[in-house]
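The complex is shown incomplete by one protein chain, all other protein chains being positioned as in the whole.
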Amino acid sequence: MSSNSFGKLLTVTTFGESHGPAIGCVVDGCPPGLAIAPGDFREDLERRATGRSRYTSQRREADEVEILSGVYEGRTTGTPIALVIRNTDARSKDYNELADTFRPGHADYTYWQKYGIRDPRGGGRSSARETTMRVAAAVIAKKWLAERFGVRVRGHLAQIGELVPRTFEWGAVEANPFFWPDAAMVEELESYVNALRKSGDSVGARVTVVADGVPPGWGEPIYGKLDGELASALMSINAVKGVEIGAGFASVAQKGSEHRDEITLDGFLSNHAGGILGGISTGQSVVASIALKPTSSILIPGRSVNLAGEPVEVVTKGRHDPCVGIRATPIAEAMVALVLMDQALRHRAQCGDVGPVSPRIP
Amino acid sequence: MSSNSFGKLLTVTTFGESHGPAIGCVVDGCPPGLAIAPGDFREDLERRATGRSRYTSQRREADEVEILSGVYEGRTTGTPIALVIRNTDARSKDYNELADTFRPGHADYTYWQKYGIRDPRGGGRSSARETTMRVAAAVIAKKWLAERFGVRVRGHLAQIGELVPRTFEWGAVEANPFFWPDAAMVEELESYVNALRKSGDSVGARVTVVADGVPPGWGEPIYGKLDGELASALMSINAVKGVEIGAGFASVAQKGSEHRDEITLDGFLSNHAGGILGGISTGQSVVASIALKPTSSILIPGRSVNLAGEPVEVVTKGRHDPCVGIRATPIAEAMVALVLMDQALRHRAQCGDVGPVSPRIP
Amino acid sequence: MSSNSFGKLLTVTTFGESHGPAIGCVVDGCPPGLAIAPGDFREDLERRATGRSRYTSQRREADEVEILSGVYEGRTTGTPIALVIRNTDARSKDYNELADTFRPGHADYTYWQKYGIRDPRGGGRSSARETTMRVAAAVIAKKWLAERFGVRVRGHLAQIGELVPRTFEWGAVEANPFFWPDAAMVEELESYVNALRKSGDSVGARVTVVADGVPPGWGEPIYGKLDGELASALMSINAVKGVEIGAGFASVAQKGSEHRDEITLDGFLSNHAGGILGGISTGQSVVASIALKPTSSILIPGRSVNLAGEPVEVVTKGRHDPCVGIRATPIAEAMVALVLMDQALRHRAQCGDVGPVSPRIP
Partner (left out) sequence: MSSNSFGKLLTVTTFGESHGPAIGCVVDGCPPGLAIAPGDFREDLERRATGRSRYTSQRREADEVEILSGVYEGRTTGTPIALVIRNTDARSKDYNELADTFRPGHADYTYWQKYGIRDPRGGGRSSARETTMRVAAAVIAKKWLAERFGVRVRGHLAQIGELVPRTFEWGAVEANPFFWPDAAMVEELESYVNALRKSGDSVGARVTVVADGVPPGWGEPIYGKLDGELASALMSINAVKGVEIGAGFASVAQKGSEHRDEITLDGFLSNHAGGILGGISTGQSVVASIALKPTSSILIPGRSVNLAGEPVEVVTKGRHDPCVGIRATPIAEAMVALVLMDQALRHRAQCGDVGPVSPRIP
């Protein structure tokens, strides 16, 4: 069925393949009056871009956004906003030799089984190229959330392979190509990733996103809960194998007396809940983390099968990231922002100006 | 907005509060001709039931399912199937003393902020009582999946506090009240949970669900992926704080050469993917795990706030589980089964009899 | 697929068959705080009821509504409201002799072709009995619209066979069993319907619904327009074969200079638009009309075919209305009210407190 739309009231429909003429999206349901200009998209698209540093894939796309509709004289009109980006650096010939091979760990085999037809150019629709449009769409959501509610959505890399930050500073995150919150470790990361690349292997990563300023009351029980929607949004990102809210899997070994976030008139005493209780925001920071698998596009040969049903050996020579998790940071932010804006509209639909009500925990 | 429905083509709408007259659901979109009898619901409802053993909450509900519609002469007709269960053991007075208190770790405060109105009886709509109807609805899904595709959905407890199974046998799982796959550890678990109860505390848990027999091709890219739908379905279960597919968060520290599941004509050589690539089933077992937080309904006093905005001390004296994760097992199975049936119908809608196609990995 | 839910943000899911144990609905998305009591449903259910007068079907149902959820201490809580009505006067044996016959003009044959299974008891799911729940659900919508916006939704019979009202008075409508706006014609109608009944035949009808007080701005271009949603809502009523907004089919022979509703600062000079332009309410009364076909359940024998594929002669002896259009009046009101409330919530979601803005036509 039609499954390329995301969000209930702010609905983003994406289209396009990695090596097709263009990728794009339609953002439907945005309130009228929001100022949007083509330049607004640049920063986040660059943060996500392949080719941003030596540590990510070397495909270089201009990622120039054209606004085809929904904005008049610099403001949204309430009608659907269509954004298109032309693909300019799609080297399909890189993939020629893999055209008949099912790459392990990729969607080749499953798309083939599902559709009985296959676009082998760079993964086609299953490529992470699609996430460019999520980031573009989320620029609108981030802007609306910030202007209307003062919400700020930020992400950082929280683990790569076995490495975890030893200190944490938001200020450090945007100052290095790894979105790493510990400035002192950047050199170590560079060596790590360079060594990986040389070995022809890849590694997984963990990304954490924090949304500050979310008011209490967002989230739609029972099947549109804030955490439920975050989970599907984040899991839909390429290579994600796990999603956590707040304490996440650490909760398994916690005691109730430790995990519960006690409440005082000065605020909650902790945030194991990640800012969500019963599927509704508490007013604390919303915190979500994801696990990204290591890419299977590596130089180390592996066994596979081709279209003719013959065993083959696969080596992926394309331009790929040794750690796809690095540039997942802005993508994860994007999904969180899109979910939050959707939830804000859903809350307003049913509850209007109800809430926050007294007493309110600061 | 309306958010009490789950699933796109097989849609389950649940209703009812913990201490209201009844809970129920409407299952819409079920193919005609499936044999369904009231007795079919008994086993799974009992597996989920509170009061099943000394190790879970002592509320005892008959959980007698009445089929109000959609079944004629023992077979589904294709029209909506309404199921209702009367609440019979709702002791609302247990909650009287908490009527004005926001319990930490519960949805009390967030429902209040969202709706500006509150049903304090046993958590109202936010109670895990609602999950009874998910289990009931999933009985239909499990039956259809089994009859039509030979799919079998099973779950087990995979961790409780720090305890993990040392051996694994499906045969052991249903033979103890903990859904524990290591028979030799059951006594140890009993002591552990009894000690917890005595201490007035609670603990978290991990539950794993495995679906065998899922054919390749199920899953709807990009925003209706099988793993994305599983993530929101599982995250919507009360107390869940994390969801993993296959290797999950372990992927973070894995290398690509280790994680990728190599393919041979005799099958995949591993299943780190958890049976899903690109959001579509591979034909391997679909494996999902969840983290459940320890319940905050404990006897150890904690700080909170009441409706009047005064600081209070909270102790929860109701009938509660020291580990809510135990009976989450059948609930998690239910969500997986509902997602799978929905995906099967969605796949059929667009692709009809396409797939599986050659070559097919066994 | 699942198609028994109606409305996007106020979603009504109905279930139940004509001769099953019960019919019911779940109303999801209703704002919290609305006062609702079981007694609120009585009036409209009685207006719709079969057995209300000699001029409609003689089935007599108590139509006692039980509220199973979503209302606490007399007010909606924002959680799903489940309503159930037990069927008490279902005489299935009336239908025994038709169990194997496809009645012309009925859904027997098409349900059989669609589902390959059939519930022959009184039409099963396709029976107008289902509309009882639409009327019940709409009681909530009417109340909310009235309290929140002063909107009033009223309907009347506008034609029966060749008869049309010669005068129009809202006051007359509820004073006769035909919802007829011309008091002087009631006796004539009685004779007409009695004669019809004696002849064993039936006749069609036209019903008009008027909603006063709808503010400008409701309606969701392009595919959720107010008129588009009214059209599907009204067409979904049993026996409806046509829907008109404002001048409707009379527009075909109108000139633009006649049809356009000129605007002055004192108001619009006419209402051929039926209160809707570009799919959005203008602030004038919203006016919709429907055509209802004559029921095929008549005593005059007709040709048909049975399950065995043999030609048969059909005579319908059950308790049926000579003019099903008469009691369609409250059903049509119900659908208009449900659409309006849904549109109000949809408008609020995207546009919040935007509108009405200056200049506003009174």
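We just call them A, B and C in the order they show up, numbering each chain from 1.
The criterion applied here is as follows: a contact is a pair of C-beta atoms (placed from the backbone, for glycine too) under 8 Å apart; a residue touches a chain by one contact, two chains touch by 3 or more.
Predicted model, so just to flag it, every value in this text is computed and none were measured.
Engineer: Which residue from C:148, C:198, C:317 or C:360 sits in contact with the chain not drawn here?
Structural biologist: C:360
Engineer: Need a quick check: the contact residues on chain B for the chain that isn't drawn.
Structural biologist: So the residues of chain B touching the missing chain come out as 9, 29-33, 78-79, 221, 345-346, 348-352, 354.
Engineer: In the complete complex, which positions of chain C touch the hidden chain?
Structural biologist: 1, 3-6, 8-9, 14, 102, 104-107, 109-116, 125-126, 130, 159-162, 201-206, 216-225, 227-236, 240-265, 269, 272-274, 276-283, 291-298, 300, 302-305, 307-309, 311, 325, 346-347, 349-351, 354-361
Engineer: Using the touch rule from the top, list residues of chain A that touch the missing partner.
Structural biologist: The list for chain A reads 1-5, 7-11, 13-17, 20-24, 26, 28-29, 32-33, 66, 68-70, 72, 75-82, 84, 114-119, 124-125, 345, 349.
One rule holds for everything that comes next: only the chains that are shown with their structure count from here on.
Engineer: Distance from the CA centroid of chain B to that of chain C, rounded to the nearest Å?
Structural biologist: Chain centroid spacing, chain B to chain C, equals 39 Å.
Engineer: Report, in whole Å, the distance between the mean C-alpha point of chain A and the mean C-alpha point of chain C.
Structural biologist: So the centre of chain A lies 45 Å away from the centre of chain C.
Engineer: In angstrom, rounded to a whole number, how far apart do the mean CA points of chain A and chain B lie?
Structural biologist: One centre to the other, that is 26 Å.
Engineer: Any chance you could list the residues of chain A touching two or more other chains?
Structural biologist: 9, 221, 346, 349-351, 354
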